[in-house]
Structure formats: C-alpha cells, structure tokens
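With one protein chain held back, the other chains of the complex are shown just where they sit.
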Amino acid sequence: MRRIGVVATAAAIGLALTACSGGGDGGGDGDGGDGGGDGGTDVEVFTWWAAGSELTGLEALEAVFAEQHPDLTFVNGAVAGGAGSAAKDLLQTRLQAGDPPDTFQAHAGAELTDYIAAGQLEDVSDLYTEFGLTDVFPQDLIDLLTVDGSIYSVPSNIHRSNVVWANPTVLESAGIDPTAVPADIDAWIADLEAVQATGVTALSVATTWTQVNLLETVLMADLGADGYVGLWNGDTDWASADVTTALEHFETLMSFTNTDRDGLDWPEATQMVIDGTAAYNVMGDWAVAAFEEQGVERGAGFVDFPVPGSEGQFGFLADSFTLPVGAPNPDGATAWLETVGSLEGQVAFNQAKGSIPARTDADPADFSEYQQSAIESYANDAIVPSLAHGAAAPIAVLNAISDATSKFTTGGSDLATYQEELAAAVG
Amino acid sequence: MTATTMPTAPGVGDLAQAPRRPKGRFSAARTARYAILLFSVLIVLIPVYVLLVTSFKGPGDATPTRAWALPQLWIADNWITAWDTLSPAIGRTLQMVIPASIISAFLGSMNGFVLSRWSFRGANVVFTLILFGMFIPYQAVMIPLNQIVLDIGLPNGVPTLILLHVIYGIPITTLIFRNYYESVPHELIEAARMDGAGMLRTYAWVVLPISIPSFVVVLIWQFTSAWNDFLFAVFFSTPNTGPVTVALNNLANGAQLQNYGVSMAGALFASLPTLLVYIILGKYFVGGLMSGSVKG
C-alpha cells in the first residue's frame, strides 16, 4: 500500500522535473531530464562521508536501505576531502552541468538556501506526510527546515555545537571541581583564569571555523535562545549592547587560547584536552569520538557540559539528504529518503556515527552514555541553529562572518569594527 | 640575449665542467667558503630531517613536540599506510602526467620548428603571444575555464587535467624547442630541403630525430610541473578523482583524525617520482630550467 504511494509521488516528481529542467539553464543540460523516465535501479548517494565513523555510519545506512528496498542498488558517490569542501565544489560543478546525483548530502537549514534559490532542489514536504515524519521530528526542527512553507531535505542525524570538553585532572590541579558547571560565561572566565595561572593553556581552539563555533556558543549563552535565533531572522539587532557584551566575552575567551590556533584543525585542539596540555575545548559533539577512540572514559578522562549560560539550548546542526531537480532516478532517491527518515535507518546510522537521530521516538538505551544525554537535551531544550555549520546562515553570510572573525582574532580589527562587520555580513 | 642563443639542453650539461684555474691561495677565504656552503646544506636539510624521522615514528611519537628527536622505535607502518592511501592517486597522476607531457612536447616541437625556421610576417608576434600564455596567472581564466570545461563535457579529474596541462604547457614547450632549433646548424635542414623534401617530411625525418635531447628536457619539465600542480587539480578534481597533490592535501589537512607520521611519509611518497627524475636525469633537469628561462 505504502509502496504504491511512494511510486506515485516519485512519478509525479519525475514529470515535474522533466518540465523544469527544460527551461532551467539553457546550455548543455539536455540530458538532465532523460534519467527520470527509465529510472533504473542504481541510486547514487553523494556524500563527503568517506572515512572513519562517517563511513561506518554510511555503510550501516546502506545495509538498512538494502533490506528495505532490495530491488534498488546503492551506489556510493562519496567524495573525500576538507570536511566536505571538496564534495561541495564538485557538487556545484555537477549541478551546473545538469548532471546531479540521485541524492546528495547537505547541512540542513540555511545552507540549502543557495540550492533552493538556484532551483536545484525539489520540495519534499509531501514525503514528510507520506513517511509520517511530521510527527516524529521536533517542531523546532521542522520550523528550521521550512523555507517559505516548503521543506527541501530529510535530516539523517543531529549534532550539537555548544559543548565544552574538559580534562578533569587539569581542572583539579587548578583547584576547580570538575563536576561543578559554571553558571555563566563570567563564572567560566574565573575558572579559565585559575587554569591559566597553573601554566596550562586554559582553552584550546583551532582555525577560523572553530573560532566561529566558539563565537556562536557565546552568542547563545549571552543572548538566550530567542535572542540568538533573532540574530538570523532579523529580530535581534547586531548593533545592540547585548551583542557587544557577547563579543567582549568572546574576546576574553580568545585571550585564553593557544597561540598556534590558526594552524590547527579541530582534532588537534581537542587532542590538547585529551593530552592535558589544555583544560577546556569548545567543539561540536563529534569530538566525543576523539575521546572514545583513544579509550578516554567519560567522567574520569573527560567531562562535558553545555557552554556555560547556554544550558537549555541545543545548538543544532544536521546532515540531510535532498532530491535534486533532474535526478536520474527520482524513485530510487525517494526510496533512499524513506530509509534515511525511517527509525531503523536513523538508529543504525547514528549508532555508528556517534550522532543522535533526528527522530524523537528512538530508544535512548540503544546509544552510548554521551548520546543518551544529547538525546535528552534534544527532546527538552530549545533547538537553535548552529552558525558554523550552515544551519543558521547561507554560505556567503558564513564566509563574511568567518572573514570578520579571523580578522578580529588576529588583531586586524577592534571590537567595534568587528561588530559592524558582523552586522554588515548578516544585513 | 637572447632567447635564441641561450644554451639549451645539451649545452647546459657543461655546468659540470667549470674552467680550471689555479687553486685559491687564501686558505682563510677557502675555509670561509666551505663553512658557508656547509652551513647552507644544514639549513636546507632541516625540513628533510623532520620529514624523514617523523615518517618512521609511531602514533604517540609522531607529534610536533618531539619533532626534533629521533624515533623511539623505527617503524615502517606509516609508509605502508601512506602507500595504501596514496597509491591510487599516484596511479592517476601517472595516467595524467605521461600523456600530458608527451602531447604538449609534440605540440611544442611543431611550434618551435615552425617559429624558428619559417619566418613569416608576424612570426614574432605569434611567438610573443604564445609566450605570454606562460606568464598569465591561471586565476585570471579559472572562472570561464570552469564553464568551458563543463561545456566540453569531459569528466572531472584525469581527462580534464590532461587537457589543461597540454594547453597551458604549450608556451613553455614552444619556447624550449624554438631555442633549441635556433641553435641547430641551418645547413642540416637546408640540405634536406635541397633534397626536395617538403616541410612536413623535413620535420618528420630530419628534425624530429635530432630533437631527442630537447624532448628529454621538455618531458622532464612538463612531468615535474604537472606532477606538482595543485591549482588546476584543486579546481578540477577531488581527492577521489584527482592527482596526488590533492590526495596528499586531503590526507594532511583533512578534518578526520590526523596521523602526522602518515602525512609525512605521504609527502615523501608524493615527491619520490620527481626526486628520482631529478636525481637520475638531474643534468637535463637543470638544462630544462635554463633553456626555458634564462634568456640572458
């Protein structure tokens, strides 16, 4: 019964896209539409999950797909490199050439804006009803995914951006109780000062995007969920005194960080906490894999808590899958989206990758201790979009914010200029 | 100057035979000379030392903090991992570099021959216009190049990169061959013409056989520059489809957990072919550099 519905929807989409791609972009893409008709059984899934836990996750998802849709063949279109930048560059080329994969991975939220504006994505809202996803995803998430009343992707997994990772041994030797969580940024700064006095790097950070990740968590902490979300929908004034306070906090926090930060990427900064050469690191919760891989135990070897002041907020970023306009096998892609959204798919994928399901009906007992705590926050906290990972703002805005941040943290601008540049970047 | 009279490939081999002169009388000066040269060798070899020792270190040992120390335990694991990771890319690089070098060498040879022997009106202008292509920053054509490559419909990766290396290799290969043919005695070719051979036959039967030294130079030059290219590679390929520079950059700067020992072994692997070419054919390599650039 259900299967028939899927096929019908897919067929409708197939017709729609044949119509679209004709008028779309004039040159050289005449072959874009042909694929729709004959379908075939291959489903090319384009991701940047080519190594490590991401690859394991993809393989787990592939296994569920093979079980749910035995008539279709999964084709791995993974492109390694640069946390997805190589994949995004190639994807851009392929979409421009009218040669899209059947489905591709993209960060959910504002990062999709560019593809939507370019008319490269199909509206998949109907599939949400079809697959019953509307009830199992939190309303906050659905709101963040909705653009002008339409949804363009199905999230596969959720990560949290506003997490502090700390080394309890280093904290104790600085006279700080590792189990006590500072109430706000000011209290945390007092702890950072205590650590710095012992000669250890108080807060480790890496290159620009990790500094932007730190910035967003400070904004969450100082502005609150509504104030933070307002930064992205225009309700909060970037020139306001509250933002100034947050930027001052950011400046102070950066003063506690390692000087070689711009030459590092996140694993090296997190490694400093593991090695005890730094006390704290702010990083998305994929960092938990770095601890686990090296056999460091939660509690004894590391502690984690939301960035002080941002409790009750879940800085969300999600990977999601899309249905590109002109996909050669839209039926297959729709089937893939069904697997991605299904409970079995989400559980299998996230157990392997270390993230948490976007669905709220998964059994927490299937997951690790850290994941269980994340699942609980996800269910209860306000879900706010992460900036550093494309959930909050389109790529061009994120690039402008990154430029301004790098300029500020290397001493190229003062705080007032920084604030102006941030306002201009979003404005 | 001139681009024309410059020592080309075979000539530059003479670097090795410096004119003999009386030994220096000032031993203080000689000591100073050796001191400076040896000190320079030390400085130049610093990065090589770090690369080598780190490539033989275990995971906990291969950290920036222990960069200057010898390995606690010499192990080859990094080399094996690096080989497993990079060998497909090295294979692709060979697939790309070999045809690209050969095709652009032939094009350069044809152009060089025509431009050096058949002076038609505007030959110099044509030559200068081709030569300017050597100096253009590729950034200035990258955006439309992206579009034209899409229109041609070549697959991303090796096929596209072959095309690009051939095209943008034309200026330098033309220059090297033209300089070489300028230095070939005119009588040789004139004699062939007397025999009544047409230009194409002269080229095929007289010119090509004497061009072998220049071919060696050009092939080495093109091999090295295409092997080491990163700009075209990063714009027109991915770590799955591209040459070793892109794969290595991904290995060393990718966001997944890093293994420095593997990165360093990988850097050495990626450099081995060009280093080998350089060691085995070093004399010609230097020749290639000179004939391509010294126009003094």
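Per-chain residue numbering starts at 1, and chain names A and B are given in the order in which the chains are listed.
Definition applied: a residue touches a chain if its C-beta (ideal position, glycine included) is under 8 Å from a C-beta of that chain, and two chains touch if they have at least 3 such contacts.
Keep in mind that, in the parts below, contacts and distances are computed from a predicted model.
Going by its UniProt record, the hidden chain of the complex is named "Inner membrane ABC transporter permease protein YcjO" among "Peptidoglycan D,D-transpeptidase FtsI", "Ion-translocating oxidoreductase complex subunit E", "Inner membrane ABC transporter permease protein YcjO" or "Heme lyase CcmF/NrfE family subunit". Counted over the whole complex, the shown chains touched by the missing one are A, B.
Only one of A:S53, A:N167 or A:T201 touches the chain withheld from this view, namely A:T201. The chain that is not drawn here is touched, among residues B:S101, B:T224 or B:T238, by B:T224. Touch with the chain omitted from the figure is made, among B:L131, B:L154 or B:I210, by B:L131. From the options B:I75, B:L154 or B:I167, the residue with contact to the unseen chain in the full assembly is B:I167.
For chain B, the residues in touch with the chain missing from this view are 1-5, 7, 12, 14-16, 18-21, 24, 33, 36-37, 40-41, 44-47, 50-51, 54, 64-65, 67-68, 107, 110-111, 113-115, 118, 120, 124, 126, 128-133, 135-137, 139-148, 166-168, 170-171, 174, 198-200, 203, 224, 227-231, 234-235, 245, 248-249, 252-253, 260, 263-264, 266-268, 270-271, 274-275, 277-279, 282, 285-286, 289-290, 293-296.
Those residues of chain A that touch the chain absent from the view are 24-27, 85, 88-89, 92, 95-96, 114-115, 117-120, 199, 201, 207-209, 258-260, 262-263, 277, 395-396, 399, 402-403, 406-407, 410-412.
In this text, only the chains that are shown with their structure count from here on.
By the touch rule above, chain B contacts chain A in their complex via residues 146, 150-151, 153, 156, 235, 238-240, 246, 249-250, 253-258. Across the complex, chain A meets chain B through its residues 27-28, 50-52, 78-83, 86-87, 89-90, 93, 96-97, 265-268, 290, 293.
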